[in-house]
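Handing you a structure now.
All protein chains of the complex are present and in place, except for one that has been dropped.
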Amino acid sequence: MSRLAVELPGLSLKNPVMPASGCFGFGREYAKLYDLSQLGAIMIKATTREPRFGNPTPRVAETPSGMLNAIGLQNPGLEKVIEEELSWLAQYDVPIIANIAGSTMEDYVEVAKRISQAPNVHALELNISCPNVKKGGIAFGTVPEVAAELTRLVKQVSAVPVYVKLSPNVTNIVEMAKAIEAAGADGLTMINTLLGMRIDIKTAEPILANRTGGLSGPAIKPIAIRMIYEVSQAVSIPIIGMGGIATAEDALEFFYAGASAVAIGTANFVDPFVCPTIVAELPALLDELGFDHISQCIGRSWNKGGPTVYCGT
Amino acid sequence: MSRLAVELPGLSLKNPVMPASGCFGFGREYAKLYDLSQLGAIMIKATTREPRFGNPTPRVAETPSGMLNAIGLQNPGLEKVIEEELSWLAQYDVPIIANIAGSTMEDYVEVAKRISQAPNVHALELNISCPNVKKGGIAFGTVPEVAAELTRLVKQVSAVPVYVKLSPNVTNIVEMAKAIEAAGADGLTMINTLLGMRIDIKTAEPILANRTGGLSGPAIKPIAIRMIYEVSQAVSIPIIGMGGIATAEDALEFFYAGASAVAIGTANFVDPFVCPTIVAELPALLDELGFDHISQCIGRSWNKGGPTVYCGT
Amino acid sequence: MKVEKMTIVYHEPIARNIYQLILGGTLVQEMNEAGQFVHVKVGERTDPLLRRPLSLCDINKEASECTIIYRKEGAGTALLSEKKKGEVIDVLGPLGNGFPLEAVQAGQRALLVGGGIGVPPLYELAKQLVKKGVTVTSILGFQTQDVIFYEREFASLGEIYIATADGSYGTKGFVTDVIGGRGLSFDVLYACGPKPMLKALEQKFPDKEVYLSLEERMGCGIGACFACVCRVPNNETAYKKVCSDGPVFKVGEVVL
Partner (left out) sequence: MKVEKMTIVYHEPIARNIYQLILGGTLVQEMNEAGQFVHVKVGERTDPLLRRPLSLCDINKEASECTIIYRKEGAGTALLSEKKKGEVIDVLGPLGNGFPLEAVQAGQRALLVGGGIGVPPLYELAKQLVKKGVTVTSILGFQTQDVIFYEREFASLGEIYIATADGSYGTKGFVTDVIGGRGLSFDVLYACGPKPMLKALEQKFPDKEVYLSLEERMGCGIGACFACVCRVPNNETAYKKVCSDGPVFKVGEVVL
């Protein structure tokens, strides 16, 4: 078995590297640049029950080593995603993780039920933490009981394992993670963006039309690492880590912290080939550091004994 | 009156620019580079009842556009700070804001009582949010009732106005700010550092001996801006803003967000002259943008009507 | 669409804060349409993080060189302006859909209307139109005299009018004042510039064939992130992406 293969609930990944939701659309654009089958998986753009236009523009602003976005969950809606996007993606040998969002619990349940039946959807990712949606969004991601309840409801209807995406905008991320684990989640993905803002010097107006937006990119990497380090020691479900990864070394830092796979968001905008590049560079990095298999790195910063969470063998 | 002068509780500032606590020691080093009387104020290093050695080294690690620190409140203790540092600082025409910390409420009360009587201490800054101290520290900064209680106790004994320094590591910063305002705080300072971590690729060990540390520098600026924007609209006490400021433009962004003065931390390490440079550059920036007085910028991103919080006239 | 490290062949200021940058590389062979753009990485590390979208101003396939003209504006273009001849720059492109040449026939008359830093893509367009046998009239608007560029280049391809907002050169006022004042007629109008200018043209010529190139803040530049969308008339959820459906749209196709 390949030294990069990892086995997570619902996901037999040939490698642990995947694009993060919202930063890769439904793959069509990147498919013009490389074969998507090279990816461990694809986290598709957040899908909601109905089509959404999202927020007014400007929707992005640059920050030191990061960016703010307030896309506002723009997507073509559940039906079109299943019929046009997922069926198109089926031509690639790559499992899809469907990121789903909504304004009410019923929205999530409805989307989960339907989308989890698509043949190439191998897992769901509950986006309970989008900072750019006014209604409801915040409570789902910041109140443990609410997040747990949502997890339970979605688990009941989902045909595939359910991962819950944690918001970093909380006082106690471990408490959130434990509540979600107890509610039956199969895995966690973390972190989503941090709520931030930029103001235009000339106009004194926020640069984003939505005023605030989600901070992503290398700037947030140390926060993601810390949170994964804490959560991975407190739960026994696996974590897909993200937040500022741009190189194979960055990815390794996430494995050390306790992630069992990694996702790459913002870096796709800087280097559209970043995902396959990291896949290609990881083996040499493992060689250099004397590891046979990526699973030996998982949680190594707190457990030298080797893989304790999930491994690929 | 100077176009940069601002009037805050206890602080008649000739300009609204000051070094942030912990990034300027007690001023001795920077005094070799420039006249400290140029500064609006000085926030001195956190002072505790007893001398503290702090954490083992390494205590700092670099991150993209930021740094982590885990100094651990090293300081010579209340007595020495009063006798040696504050009395030395008295030669400069600059008000001191004494940053105080402790492990128990009694610690804070004791330090507040004593240090607030030093003639050049014009205000206290309660450091309730240091992420690098194991005992107690976290609850002070994350539980509104605890923060409020501490504020009340310190207010009772302090001879000067009390500012409370908010931690960004919370779900709801507005709730914290309101609880602290209700408890009688005269002002807020924000933000302290975000809890983060870095792991060494070669050793798989955290780079900081303390494992986690506080993230500061330009990377956190959009988070600080967002929090000040939210809090300044929810409270009526003034805010001294900080978090990643490195230029006059950065400072202005903080005023627009709702700060009435700004503090500069990490940037002192990059450019030791950054504080006087920003003081010198602000008037030209005001000219360029057509403002007569810095107070016209305060809160301008949410209130075009002009100064609503505090102004210098 | 590829990523290539292109080499700086020439890089000099040509007006106040306006730089001409000539890049060499095989990527030029993929560049065809006037109005397409490249997405340029200006920083070596993560600050500034994002690429900068810049239009192709001149495509020279024989020399395998392309020209970009940009204004030093914020942090990214300031860094870019310090790069020296011989250095390499990471370029993603060519991106987007340019101005449709097929909208106008040989012998017909095209009006090219550019505002400020919207002027550059019109130069490649003018060249291609002239080559096709189209009569080109260019109307270029600038703030002041000292930021005018490429007057001679456009003049060599057809009639040219210049307007400056402060009247320091040419007609005082906006490009629309020139069109109105001169009563210029045309078969097709192509424009690139600030949104108020595009809106004015949209209103002025409701029945004409008009193509507008839009600007929007971008993330990916290739259609994946939904940063740069604009609305489609009379539809609540439909959208077009400036980066991959545009940046050039037929007037009325999207809401300005």
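Note that the chains are named A, B and C in the order they appear, and that numbering of residues resets to 1 at the start of each chain.
Just so it is clear, a contact is a pair of C-beta atoms (placed from the backbone, for glycine too) under 8 Å apart; a residue touches a chain by one contact, two chains touch by 3 or more.
All figures in this text were calculated on a predicted structure; none of them were measured in a lab.
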Need the list of shown chains touched by the one chain that isn't shown.
A, B, C
Can you work out which residue in B:9, B:54, B:184 or B:283 touches the chain that's missing from view?
B:54
Tell me which of C:12, C:44 or C:102 is the one touching the absent chain.
C:44
Could you tell me which of B:33, B:90, B:139 or B:284 touches the chain that is not displayed?
B:33
Name every residue on chain A in touch with the hidden partner chain.
64-65, 218
Could you please point out the chain B residues that touch the chain left off the display?
22-25, 28-30, 32-33, 45, 50-54, 57-67, 69, 71, 74, 76-77, 217-219, 246, 266, 268-273
Which chain C residues would touch the chain omitted from the figure, given the whole complex?
43-48, 75, 79
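Basically, only the chains that are shown with their structure count from here on.
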Name the shape of the chain contact graph, picking from line, ring, star, complete and other.
complete
Using the mean of all protein Cα atoms as the middle point, what chain has its own Cα mean nearest that point?
A
List the centre-to-centre spacing of chain B and chain C in whole Å, with centres computed as mean CA coordinates.
46
Centroid from C-alpha atoms only, then distance chain A to chain C, rounded to Å. What do you get?
36
Touching two or more other chains in chain B are residues 64-65, 218
Contacts with two or more other chains, residues of chain C listed in rising order
46-47
